[in-house]
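A single protein chain has been omitted from the complex, and every remaining protein chain is retained in its original position.
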Amino acid sequence: MKRSTIDLWVGAFVAAGFAGLLFLALKVGNLASFSTAQTYQVQAKFANIGGLKVRAPIKSAGVVVGRVSEVRFDNESYEAIVTFNIDAHYRFPRDTSAKILTSGLLGEQYVGLEAGGDGVMLKSGDRLRLTQSAVVLENLISQFLFSKAAEGKDSKDSKDGK
Amino acid sequence: MSSPNIVEIEDLSFSYVAARPVLHGVSLRIEPGSVVGIMGQSGCGKTTLLRIIAGWLRAEAGSTRVLGQAVGELDGDGIFALRRKMGMLFQFGALFTDMTVFDNVAFQMREHTDLPEGLIADLVVMKLEAVGLRGAANLMPSELSGGMARRVALARAIALDPRLMLYDEPFTGLDPISLGVIARLIRRLNDSLGQTSIVVSHDVEECFAIVDYVYFVSGGRIVARGTPAELRGSGEPFVRQFVRGEPDGPIPFHYPAPGYQADLAVAASHG
Partner (left out) sequence: MAERALLAGLLQGLERLGRGASAKIWRLGFAARFFGYMLLHSGTAFRRFGLIVREIYFIGVLSLIIILVSGLFVGMVLALQGYETLQRYAASEALGVLVALSLVRELGPVVAGLLFASRAGSAITAEIGLMKATEQIAAMEMMAVDPIARVVAPRFWAGVISMPLLAVLFSAMGIFGGYLVGVHLIGVDEGAFWSQMQAAVDVREDILNGVIKSVVFGVAVSWIAVFEGYDAPPTAEGVSGATTRTVVTSSLAILALDFVLTALMFTGGNAR
């Protein structure tokens, strides 16, 4: 095997490897978005974050405007403190509300921002006042069952002529 | 005060397994410029002796001095430095199978010197010419016959003009023509390059034709020594049996076994 042919093949091999890595990073992964964008940080407290995870998307009007960067537990208020990294291009008013929503019926949880009407915009380090916790499925089901049971009892009572 | 002898071994002992000594009380001297044969039966310890001289194995007792240095006391770097002055021809050549003949011979020059490629090419051509294989420079080892492979290995071993050459069974498995070629090369290279050579072999005719002095090893000891002429006329029983190739003598034909009658089942049942 000639020395130059070997070098050629090895060079092609390494180049192909890097091309594959680039393909994975750009076409398959999310390198194309958000890695170089400037962000500012905003916090919010939730009674229950449900299944919200770090790196979950933050959407407003359905468009991704940021990512969850940190989730902590506040031992004094016994609530969750979630930190958002919001893209610097998007400014939100101070009275924006944050809700934890689920994509689809059983999908991933994300944060939905609904802009308020305040003239002053959020700055880095601000805290959102209005928040709505995640809907926990078990609570929903037990609520449903309880209300169904109550309905049944009412109709039975009315039938028995209370 | 270092002696002029290339190799000096005094009362050497060695064993692979503690219970069975392979070499015991061996003493020999190899003078510069001579070709010395170390002969004996298969498994008598002659290859072990060669490996001790080359620094592969460390003797358990006695002193071994090669080229003025005590081999047993050298560290890794010291042994490597000593080996640059030695060359060894392995039994089946041990050529590097993934390189051409040319690259094999050039190996040591490329590894140990900074000579430019053009000069290396000339040196390789000279070494191959000395063994008569200049035309085979671009062949791969798999394309060579046994005799040719061994000659290339010889060219490779003398690449940096070593002072001491070690030959491990150079005559084994060769046809008569190749035997003659190798034997002649060993002697000629030794004399023309001013080397000293040690030939380990059990081929009496070829060996006696080229060596100046012979040591006979049997059972881990030197049982006889002398020039080929002296040994041919020797009355020592082992030497006579070996030199004449007699099937029975001090080395018995039969491997030790209990009585013949006892082993035969038929005789036993009738006995």
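To keep things simple, chains are lettered A and B as they appear, and every chain counts its residues starting from 1.
The rule is short, and it goes like this: a residue touches a chain if its C-beta (ideal position, glycine included) is under 8 Å from a C-beta of that chain, and two chains touch if they have at least 3 such contacts.
Since the model is a prediction, treat every value here as computed from it, not as a measurement.
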Partners of the unshown chain among those that are drawn: A, B
Sole contact to the chain not displayed, among A:V71, A:L101, A:A115 or A:V135: A:V71
Omitted-chain contact residue, chosen from A:G29, A:P93 or A:G152: A:G29
Hidden partner interface residues of chain A, rising order: 1, 3, 6-7, 9-10, 12-14, 16-18, 20-21, 23-25, 27-33, 35, 53-55, 57, 71, 104, 106
Where the unshown chain meets chain B, residue by residue: 54, 56, 80-81, 83-84, 86-88, 90-92, 94-97, 107-108, 111-112, 153, 156
